[in-house]
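Note that this complex is displayed minus one protein chain, with the remaining chains in position.
A, B and C label the chains in the order they appear, each numbered from 1.
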């Protein structure tokens, strides 16, 4: 990598993405420079571009989940998997950094994903501070960032195909506390929903139903492990409820996973869960508006467990890698990333993602314009 | 007890309560006849009178939680506490009966409170079938009903003062999985809320806050163990949120218990819980209308656990008795039952309860008109 | 089936198995007669024959897990899966019956596998009471027994290959509360251990290690899903510990499952689990002698969770069936049942099982002598 590093910058909501040059960073003890191989354009990036996340310090370099080659390290450097890291290693890193380990969220409540000091590469780090985003030829991995070696046999495209959705899905399935043979319904067939389907299948679910759109994503949902897919646009909530009941002794689903980010989907999930079931709400990373819920029918009489699921922890990244290593050849995570864009085509990538023409855009910062 | 037993019958919604005579029942093996000492008029009875519960087989003899003396038994009879029962024993019984132990709710999902066969004394048993309600001089305890001896030192008034609200509160606190020193906020200062306050105090809560009305109930909430009471009518939701945050390092409450049965209270509870907290929804035994919930702010980003809590199990009754036995002298459960009515004054009792002039009416079926 | 039904009877410990004739039973309402297709000789049967279970009412008809065709029913009969059952249906049944639903274990503690009234086909039902065991051409399914239809595509041999070990393994994996990507080590490669390996694999484990013997079982363990097998006879505990640590960042295993029934294995499991891990103890269905445990090193300082796992519940049977239906074609449960014996060869079957020449013997009560 030369001393001049190209990165794509989002200067503000709805502003066109621009290419800027950055200096190669000086590395303090414990830091590293990553030569980016792949990053992604995920739903959060579209939200960033729409200005729907609060507190974002524009301009930023987007791209929160990325992978690449360790170009330079200040030794010694140890991965969160416990392995020693060397220059030239293919690695990934945990995008959340600066989790303080001292605040009440970290120590007293043990909810590190709610730490007030935490920052996230590509989302809450300003471009003025340096290379803290994946839409860039190089990423500055500051001291303390959790790095892990990409397992043998897992390609950059495999990893980014799963990407942040896969890591989130590990947290979702952990939070769902699946019992062996639970039925699972996933609302939403974007990157998070698709990975949740795959992990539910790999973690012992029996019947898996997916609700989503469009047709191409439903096909992929089937390939990820869904037994049955319901087209959001080709069915009414009443029809979906009837179908779900017909498949579950009239009871509804053991575990519903909301990964749709829609206020209507959130409402519908309550009706689809069985009495005494669990409902993991994971798709509302931004405010998609309010929903109408009836406490009697939906929660109290149902004896329902509703579990919000926010962010992820380093352990979820490691577990995601272990699933990729073992099942990457048979679960089509790579297919979630349908097209690869150069830095110069990221406005196009955002437009494609916004229009749902693609599930996820991959970013190759070294691709020619 | 003579062969003619007087009972109060609710013939239908909004119909005046009438006194009718019933025959002394024949007792098959395993059955018993209870000479009723006390029953209650609780919020559910008001709902029954308003016709707000579905599937009620009017006419019924209301009164689901009651206590009395075993007048006659078909020996041998063993209590759910494992003790042998004898005629003359003061006893209580678990109002839910005929839980089948065979349906999918009972065996597969282990959610016996959602058993489809279950019936409840005073609510789902028709008067045509006999003495299945507490507003009666005698109660027919059919074979299989869970009976427990009233502990020494616990009076009928103590027990009925706690009544169904206390048993429900045991389930609530169990479902809240309190950690030692959790802060607790209880929404609602009716019979369920007051007992939830007392049990939270006895089960290791630190700060306990209650929201309710009117003033008399707030006074009682303090006596039950609340550190701080907030008058629902004398404060706005914003003011209550500010007060709660000021008491909790700006974070909100570890465990919120909804025992208000109001659609607005259900909404407010989400704001009062801290990130990563728990929210037990237990007050919506009937449909009190819909609420507006924001999945992003209230659940997903909060990483919140919302837990519906329906009905109770025999173990909750036994645990309620053990709390009454140990703490009945210092916790004013008896004060929840403010006035005692004869069978002939039950229309008045319903009117008083409806108007919230009393928290709970006790019923003495042997009191003179 | 004729009116004279042949069954194999174990008259007492170490007594040769004899063939006796039984009358076709009268069926009360809710009962059924099963024409047995397959039963099994499992480890418990060897224990029965050795007289190592207490309270067994010899003579008995052994065979606790069995499958067959509904020969006659007293309609209507509904399965525990909620489906209506008809004569001619291929079914299985839950061997534990008469769980009372009323005792303190059932209602208060919610530990139905410790109900004092429960009886088990083939183990605690005397032959004098009738056809309560699977080593028989016919089995009397008394009213209340949990029956489930064998799913399409699951053969009797598939089901009995998994058999009681599979149902137990569902309970084990449920009790282990696997997080996605946990490492799992299974001690013992008998019927229970082999099914635990398969279910751990299907329920999201990452690395799975098995310890067992002899070589044929270790091969099968690999086919069931183990990544690594350690020959009990070809390695020392110290060597196994080193191997396990080398595979787990020096830490030990997330979840150890004891399915060996050996006092030494029970001791070794403590060393193999990581700090903060879980240890499910499921193999000691009979007294295999005492073990030496150090509370400091093995439990306290390890912050270990040790979880005994006794028996199973009807839900575990249903979940076992759903795994067989979905994965029976790719997981070689059928291979666990290596040989099929007629009623006349059951002494030989017991001898083969005792000598560990086979993992499990299948019983075909209609096979010629």
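Simple rule for what comes next: a contact is a pair of C-beta atoms (placed from the backbone, for glycine too) under 8 Å apart; a residue touches a chain by one contact, two chains touch by 3 or more.
Keep in mind that this is a model prediction, so the values were computed, not measured.
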| item | value |
| --- | --- |
| Residue among C:128, C:238, C:295 or C:369 touching the omitted chain | C:295 |
| Touching the absent chain when the full complex is considered, from C:4, C:50, C:86 or C:303 | C:303 |
| Residue of A:38, A:64 or A:109 in touch with the missing chain, whole complex considered | A:109 |
| Chain not shown, touching residues in subunit B | 81-82, 170, 173-174, 177-181, 199, 202-204, 206, 249-250, 318-319, 322-323, 326 |
| Residues in subunit C touching the chain absent from view | 104-105, 109-111, 113-114, 249, 251, 258, 263, 266, 274-276, 281-297, 299-311 |
| Positions on subunit A contacted by the hidden chain, ascending | 80-82, 99, 101-102, 104, 106-110, 144, 146, 313-315, 318 |
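We take it that only the chains that are shown with their structure count from here on.
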| item | value |
| --- | --- |
| Which two chains share the largest set of C-beta contact pairs | A-B |
| Chain located farthest away, centre of subunit A as origin (C-alpha) | B |
| Superposition of subunit A upon subunit C: rotation angle, C-alpha, nearest 5 degrees | 180 |
| Euclidean distance of C-alpha centroids - subunit B vs subunit C, Å | 42 |
| Gap in Å, rounded to a whole number, between the CA centres of subunit C and subunit A | 40 |
| Junction residues of subunit A, two or more chains touched | 249 |
